[in-house]
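One protein chain omitted, others in place.
The first chain written gets the first letter, and so on, giving A, B and C; residue counts start at 1 in each chain.
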Amino acid sequence: MYKSITNVRVRYAETDQMGYVYYGNYLTYYEVARVESLKNLGISYKELESEGIIMPVVENWSKYIAPARYDDLLKIEVSIQKLPGLKIRFHYEIFNESGKLIHIGDTSLVFLNPITGKPTEPPEKILKVLEPYFSDEK
Amino acid sequence: MYKSITNVRVRYAETDQMGYVYYGNYLTYYEVARVESLKNLGISYKELESEGIIMPVVENWSKYIAPARYDDLLKIEVSIQKLPGLKIRFHYEIFNESGKLIHIGDTSLVFLNPITGKPTEPPEKILKVLEPYFSDEK
Amino acid sequence: MYKSITNVRVRYAETDQMGYVYYGNYLTYYEVARVESLKNLGISYKELESEGIIMPVVENWSKYIAPARYDDLLKIEVSIQKLPGLKIRFHYEIFNESGKLIHIGDTSLVFLNPITGKPTEPPEKILKVLEPYFSDEK
Partner (left out) sequence: MYKSITNVRVRYAETDQMGYVYYGNYLTYYEVARVESLKNLGISYKELESEGIIMPVVENWSKYIAPARYDDLLKIEVSIQKLPGLKIRFHYEIFNESGKLIHIGDTSLVFLNPITGKPTEPPEKILKVLEPYFSDEK
């Protein structure tokens, strides 16, 4: 398993009139967390795109346990629990400043060639940096 | 089962550099569709809030089958498949202009008293308008 | 002068914890209004892009007179007050359901060739449909 931690501070723009973070905005937090988790491995999603791989989301699940609120500094623990095949799946657990688990999520993405529109194998360099985290699972 | 249809046109703001609707923005489309589905039943979510009921989301699931793109006129079929109890669940199927099913989703919300922060029973008026759609299921 | 009217209903996602529409979201309403104003003239912004013209914003000004709130049905009067040259400028006046003017804005955009990154003259077809509205100004 590979695990990484990202901190995100809630913006006013992200709240709604309930005083909660609007439910759709968590998916942006996920994006920030998973991009940073790849960056920590030396993989830039921006570079992947310029090399001809896009990674659209194919499935997402979110559980809202307690609200996040304006100016909260959220801690997002993001993990990859399985070596990617045609899909890569990220799992998130979000904690507020008191350390309370307020949110859980899962996102699956595919590797896609934007020219052909066809799914492709994950780039070698992603497998290479991830494999050490899964070596004892063989 | 209660079913309702809402049309939403994709805004430029909702696309991302992949040329797709950003995955988090579907949750805003869901909101538009479910608010309109209640309005079609004579229920205003805005009034519910002013009467002391808020409805935060507790769970969401989304399946992205094919991308929605800028200026697409999306047809959202939203349904309530079970009489609400402490939770109410909306199911969505989104079609593009060619009639292709491009997206499926589910959202569960609770009825909450914003003062006490406690879940409450669904308002009588919601049950009253929904019951006729579920009468043959008893 | 060319003038067009668009109605937009405020989404929950667009409110903030003040209970107002978040100030940045008006710029999305402007986009909806100006795209629709062009569509009313037979011009599709989507087609413009596919024909090799993009229209990035170069300047924007917004005056917030009174708040828009959740579920308000806003009436946006959008006008083009001068025949476009290298820039095209849209002016907006937004009214709430009681007919009160709550917001004024102005956006200037350029016509750009996305390949060269250079500004270009406005497409002939835009000038052709707009000219009748400015003929008495010569």
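Here is the rule we use: contacts are C-beta pairs under 8 Å (C-beta built on N, C-alpha and C of every residue); 3 or more make two chains touch, one makes a residue touch a chain.
What you see is a predicted model, and the numbers here were worked out from it, not measured in a lab.
Shown as candidates are B:Q17, B:S50, B:S98 or B:T116; the residue that touches the absent chain is B:Q17. The hidden chain makes contact, of the residues A:A13, A:L83 or A:V129, with A:A13.
In the full complex, chain B contacts the hidden chain through residues 12-13, 15-19, 22, 24, 70. One chain is missing from the display, and on chain C it is touched by residues 17-18, 20, 23-28, 31, 49, 54, 56-64, 67, 114. In the full complex, chain A makes contact with the omitted chain through residues 11-13, 27-28, 31-32, 35, 44-46, 70-71.
As a working rule, only the chains that are shown with their structure count from here on.
One inter-chain figure worth recording: chain A and chain B are separated by 25 Å, centre to centre, where each centre is the mean of the chain's CA atoms. Separating the CA-averaged centres of chain B and chain C is a span of 29 Å.
Measuring from the averaged C-alpha position of chain A to that of chain C gives a distance of 35 Å. Annotation for chain C: residues 12-13, 70 touch two or more other chains.
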